[in-house]
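All protein chains but one are shown at their positions in the complex.
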Amino acid sequence: MSVLSSLMGTMQADSAGQAVGQAAQQASGAEQAATQAGQAVINIPKTAWQDPGTNTFWLPEAASVTTDNVDWIYLGLIGLSIFCFIGITAAVVYFTIKYRQRPGHERPLPSPSHNNPLEITWTLIPAIICVFLFVAGWRGYVDLATPPQHALEISVTGLKWKWKFTYPNGVDDPNGELHVPVNRSVRLVMSSNDVIHSFFIPAFRIKQDVVPQRYTQLWFKATQPGVYRMYCAEYCGLEHSQMKTVIVVHEPGGYADYLARIEEQALNIPPAELGKKMYDNYCIACHTLDGTTKVGPSFKDLVLGGQNEMTDGSSIVVDENYIRESIVEPQAKVRKGYPASMPSFKGVLSDKKINGVIAFIKSLNDGSQQ
Amino acid sequence: MAAHGHGEHGETLSHIASMRVLVGTFVALLFLTVITVAAAYVDFGGRGLNLAVAMLIATVKASLVILYFMHLRYDRLFHTVIFVAGLLAATLFLGFALVDRGQYEDDVIWDKDNQPAIKPYTPEL
Amino acid sequence: MSEHAHGDQKGSRFIQHHYDDAQHQFDSGKLAIWLFLAQEVLFFSALFVAYIIFRTQHPEIFEYGSQYLDRTMGAVNTLVLIGSSFTAAYAVRCAQLRNQRTLVICLAITLACALGFLTIKYFEYSEKIHHGTLYGKKFVPHVDPDGATFPEDAVIKPCIHGSEGNLGADPSIPPPAEGEAAPCPDNTNMFFTLYFAMTGLHGLHVLFGVFVFIWLLVRAMKGHFTPDYYGPVDYAALYWHLVDLIWIFLFPLYYLI
Partner (left out) sequence: MAKENPENPSYTSFLEDPHGIMGHRGGFWGWFGTFDHKRIGIMYLCGILASLMVGGLFALLVRLELFFPGETIIGPQAYNEFFTLHGAIMVFLVIVPGIPAALGNIALPMQLGAPDVAFPRLNLASFYLWCVGAVLLVGAMAMGFVTDQTGVDTGWTFYTPYSLKEHTAGDAILMSLVGVFLLGFSSIFTGLNFLTTIHKFRAKGMGWFQMPLNLWALYATGIMQVLATPVLGITVLLLSVERFLEIGIFDPVLGGDPILFQHFFWFYSHPAVYIMIIPAMGVISELITTFSHKHIFGYRFIAWSSLSLALLSFLVWGHHLFVSGQSRMAGMIFSALTFTVAIPSAIKVFNWTATLYKGVIRLQTPMLYALSFVLLFTIGGLTGLFLGVISIDVHLHDTYFVVAHFHYVMMGSTLVAFLGGLHYWFPKFTGKMYPEKLGQFISVMVFFGFNLTFLPQFVMGSRGMTRRYWDYDPEFTLMHQLSTIGAFVLGISLFIVVCYLFWAAYKGEKAPPNPWGASTLEWESPSPPPLYNFVEQPPLPELYEYDELVYDDEEGGYVRKLRDGGEVRSYRRYVRSKPSGGH
């Protein structure tokens, strides 16, 4: 049966292919703007939409490992449905023509009104087919729903009418596209800020609702570099139809430079602002800004040039070196009356970030003093 | 259909509950109410047990009301089928909703205090 | 309740023309009222499902929240409802035995108990409004507005609202002074959301019962109910037993556990 369907698929594909081809040409124009940034730095091959050869009549092109679970059973089921539909239509049309009312056509007796063996057979056969369909579907779904262990984790946040992607290095994607490496399984940890959205990538055959106050997850492993479309599938209001973006799958090795590039882009903001960002990500857990003590001393009373008493009785002058040292090795000089429980940020904060934190602390006190 | 009631004073449309049954059920219900309130002050050890005891007493009270006050015991079987069908649909609804609730993996539950830490990017597997 | 044979021929019997006889009409009505009760069970089942699901997810909310409820008022309400259930069943017996005087008395008692239930519920609700322990954003437990704080030996202290545990707090209402209130588990307002939803809907059904029994009382006094036409009394009693049933489950779920 699947031969029938694939034959059907390819036959239609050629005729439909041209139509899709031209339509895709304008489509790539619209995409061009979206991938301007990607195009400039990393040469991304034409999107798979542009050469319709790879997709069958029914399904968009298969660009991820997750499509193996879906495609074969999908096309098989299409073949089965076409076969059943043709069978029933043929029976109905044949009976209608053969037994239509015409003069001289009396009802040929005996006309059966029930036949239990026949009824049993056409109850069991659909039942067996259904069991097979369920098992095939379930095995595919288990694979779709369990992300592999060492997948690359990207956090996705759906908010009203746009998507926010946060990469492992803590940087948000500047122009709202999801960039992933090729042949590397990626796990998306998703949540929403307001209403229910749904993350749907037709090319990977995956979809998962994004629910507020709850995490949902998705995984895929792109096998073909390119740019694939992504839609919001759950109705979410006015611009539900505009809430779509693009998944850019990079060439091997291209992904690390992209991450570095956007991190660089994210860092060349004024140091104090960068410091504030670092404060929000890391320091806020123990240090406050308004003078009240939380776990550690408040940044407000770290006055540059002021005297601070240490646990071992000695008192030191607060300056950049002291702040830098207590960031890198906090146990060296512990302030009196505070627990020595601060973790070291040695590998976490780069020098640029530490300078940013220091500038931020200075800006706190400059504002209040001068 | 001949009337099938068998009350003391001639036939009537449906079963007549005798005074003894009515008062007996009423007293039993009062007694069980006292018991269930008392049971609330006794800790049966563990969260589930308290719930189970309270529900058991409530079910006994409910079945008393259904069987005797609502005449279900003397009535047509089909009325019992209807009521049980209602209960069955309700428990079905509860059962599947609980299956869904109970099967969430722990990393899916939203936990305000510890957001999922994002593992740093390791270029190669 | 749903079908009252108030046929067009006035006369002593209220058997409608398209029924064969009294038994046919009574049995049809009985089948219909049982279908209506099954439908009511489903109507309340959704709330019981919500209760059980939230309880399996956050048992601490329910244990903390149930302290706010007054057990004696709940117990009295249960006794009131069981009493009215008894008098309703007794009323059916009187109608079957053509004992109109006791029928009227029983219906009157049932009506009185129903009204008593509603008044007790009114007191409970007003006390909760007074202490500010309401549903959703309005869950702002604070000291008594007229200055008197919670009595020292109060078993439960109002918890600090606005602690980041309770999202969506109403910022306009100031949290109580320091040290007076204990932190309450996250989303404690969910307990009161469910409490008001279920007891409110049950209260509404008691209210419907009150109107039904007033209407029955009027007809009983006019002597409409005879041994071969007492359908409405029987159906109203069945409906009332179901309302009592639901309260029998509601009372322990909220007040006792």
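General observations
Lettered A, B and C in written order, each chain numbered from 1.
Just so it is clear, contacts are C-beta pairs under 8 Å (C-beta built on N, C-alpha and C of every residue); 3 or more make two chains touch, one makes a residue touch a chain.
What you see is a predicted model; the values in this text were computed from it and never measured.
The chain we do not see here touches A, B, C in the full complex. Touching the chain that is not shown, out of A:S111, A:Q149 or A:T292: A:S111 (per the contact rule at the top). Only one of the listed residues, A:Y74, A:Y255 or A:F299, touches the absent chain: A:Y74. Residue-level contact of chain C with the missing chain is found at 2-3, 8, 17-18, 24, 27-28, 31-32, 35-36, 38-40, 42-47, 49-50, 53-54, 135-137, 167-168, 186-187, 189-190, 193-194, 196-197, 201. Interface residues of chain A facing the missing partner chain: 19-20, 23-24, 26-27, 30, 49, 55, 57-60, 69-70, 73-74, 77, 80-81, 84-85, 88-89, 91-92, 95-96, 99-101, 105-108, 111-115, 118-119, 122-123, 126-127, 130-131, 133-134, 136-138, 140-142, 144-145, 194-196, 198, 200, 202-203, 205-209, 211-214, 216, 229, 231-242. Listed for chain B, the residues touching the missing chain in the whole complex are 78, 85-86, 89, 92-93, 96-97, 99-105, 108.
As a convention for this text, only the chains that are shown with their structure count from here on.
Each chain gets a centre from the mean of its Cα atoms; for chain A and chain B, those two points are 43 Å apart.
A straight line joining the Cα centres of chain A and chain C is 48 Å long. For this pair, chain B with chain C, the centres built from the Cα atoms lie 16 Å apart. Shown for chain B are the residues in touch with two or more other chains, of which there are none. Per the touch definition, chain C reaches chain B in the complex via residues 22-24, 26-27, 30-31, 34-35, 37-39, 41-42, 45-46, 48-49, 52-53, 56-57, 59, 63, 71, 75, 78-79, 82-83, 85-86, 88-90, 92-93, 96-98, 164, 186, 227-228, 230-231, 234, 237-238, 241, 244-245, 248-249, 251-253, 255-257. Note for the complex: chain B touches chain C at residues 1-3, 5, 7-10, 12-14, 16-17, 19, 22-23, 25-26, 29-30, 33, 36-37, 39-40, 47, 50-51, 54-55, 57-58, 61-62, 65-66, 68-70, 75-76, 78-79, 82-83, 85-87, 89-90, 93-94, 97-98, 101-102, 112.
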